[in-house]
Structure formats: C-alpha cells, structure tokens
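To start, I am sharing the structure in question, which I have written as structure tokens.
Presenting chain A:
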Amino acid sequence: MTWVAWRLQRTETLIALALLVLIGAVLLPTGIEMSHAFDRDHLSLCLGHRPSGACNNAIEGFLSRFNSLGDLLAWFTLLPGLLGVILAAPFLLELEQGTYRLAWTQSITRGRWIAAKLGLPLAVALLVAGAYILVGTWWREPFVRMNGRMDTATYDSEGIVALGYTLFAFGLALVVGVLWRKAVAAVTVAFVGYVVARVFVDTWLRDRLVTPLKLSWNPAAGQPAALDHARILSEGGKILLGGGRLIRQGGRSRSPVTPAAR
Partner candidate 1 sequence: MSGLEVVQGGGSAPAVAADGLGKRYGAKWALRNCTLEIPVGAVTALVGPNGAGKTTLLQLAVGLTVPTAGEVRVLGLSPRHDAHALLPRVGFVAQEHPLYRGLSVAETLKVGKRINPGWDNDFALGRIEQLGLPLGLKVGKLSGGQQAQVALTLALAKRPELLLLDEPVASLDPLARREFLQTVLEATAETELTVILSSHIIADLERVCDHLIILSQAETQLVSPIDEVLASHRLLTGPRTDPATIARVNRVIRESHTERQTSLLVRADGHAYDSSWELHEVDLEEIVLAYLGHRRAGAATGATQRSSDRDVVRS
Partner candidate 2 sequence: MIEFHLDGRSGVPTYLQLVQQVRQAVRLGILHPGDQLPTVKDVVGSLTINANTVLKAYRELDRAGLVEARRGLGTFVASDARAQPADHLDELRSSLSGWIDRARAAGLDDEGLAALFADAIRPTAVARVA
C-alpha cells in the first residue's frame, strides 16, 4: 500500500520539492550575503547599547539593503498553506474520480487505506515545511537579533508555527474537498480560505489576544527596554519641546537603537 500511496502522490510530491528548491535558490545566496554583511559590519556589537553614530549608520545601511528583501520574503509565509492544500490533492482526486470505490474493494481495510492516503502526503508536507522553516530561520537570524521574534513575518515562519499552518491548510482542503467533490476547485478554495484566515489572524485576531501593554516615555530618555522586542500596535504621542521625533506607527517593530523615521 505504501508504494501505491507514493505513486499516486508522485506529482504533488514533486511540486512540493520544486517549491522547496525554489525557496532554497532564493534564500541560500541572499542569506549567506546577509550573514556576511552582519558579521563584517560587526552589527552584533551594536545591539542593546546606546546608539552611536557608527552603529546607527551601519544598521541603517544594513536595513536599507535588506529590508525590502525581507518584505518580499514575508510572502513566503504562505508556502506552508500551499504545501498543505497541494498535498491534500491526491486524496481529493480519489473522491472526485470515484477511485476510492476501487481501492476500498481490494483486499485492504478502509482504515489502512486512509492512514496511508492521508499519512503519507501529510508527512511530506510537514517535512518540506520543516525544511523551509529551518532555512527560513537561518535566513532571518540577523533580523531577529535586531528586531526580535515578534515581527509577523518572523513569527510565522519559525518554530512550529508553520507546521501548524500546513496542518490547517491540509485539513481545510480535506473538508472542502469532501463537501465539494472537485479536487482542483477545492484546493483553490481552500488556499483562498487559508489566506483569508491568515490575514484575519495576523491583522485582527492577534492584536486582541492579550491586553496590550501601554507605555509612555520621554523621547529624550530613549525607548524603554521593554519595547526592545515588542510588537508595537500603535504609537503616537505628544512632541515635547526639545525632544525626539515622532515614531511612525506600524506592525514592524523598530530597532531599539535608532528611532528613525521612514
């Protein structure tokens, strides 16, 4: 049965691997470059200290070089969703084409069949997602050291979060496909549903999960340490005479060293 399940998901497995290769092709060279830049400019030494002119420039330079890349690659957090729905396709095709009626009347029990037909693609999806997580985590290392992990793009692509996304997308595709027995349409709808769910969670739900911490400080004193790796929901405030500058609000946390305006 294992061979049978493999053979029937051959195409989808290849697609998943191709996606992984694509990710690797983008992340590996750029990641190496970033890592070198980080080390070369000794940016690690700049973290957590009072700003100095040289550090400011170095960080400024680093960010201006790689931030846009980081933005672009934030889109990669949709990859686990893509993996999940694509690898649910072989199972859904069995439903659409009625071949489960062939499979269930051979000599194996339904339970065994379902275990193989769901277990194998899920394993592949999770493995590929896991590989993506490892590469992505390594890639983001410089950013994480500067901005912390609470950045949306970072949070979503590290640790077990992405695995959860894969599972969710896989399950969503299964549910849609069982109700609406058209595999391609179900996969598409499930992916759209996944994106919608992600957007909802990322932009609305997360901000309301925990009561936010409110802080006020004198800009001249510099940002409190508590904000070092925080996800900032909103900022604003009065400008005191002789004080600092307004910090632009947004979802991206700022470097604790330079309250730079964009």
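The candidates came about this way: all candidates are chains of the complex that A comes from, given by their letters.
By our rule, a residue touches a chain if its C-beta (ideal position, glycine included) is under 8 Å from a C-beta of that chain, and two chains touch if they have at least 3 such contacts; residues count from 1.
Computed from a prediction, not measured in an experiment: that's the story for all the values here.
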Review point. Looking at the complex, which candidate is in contact with chain A: 1 or 2?
Key: 1
Review point. Where on chain A is candidate 1 touching in the complex?
Key: 1, 3-4, 7-8, 11, 97-99, 101-110
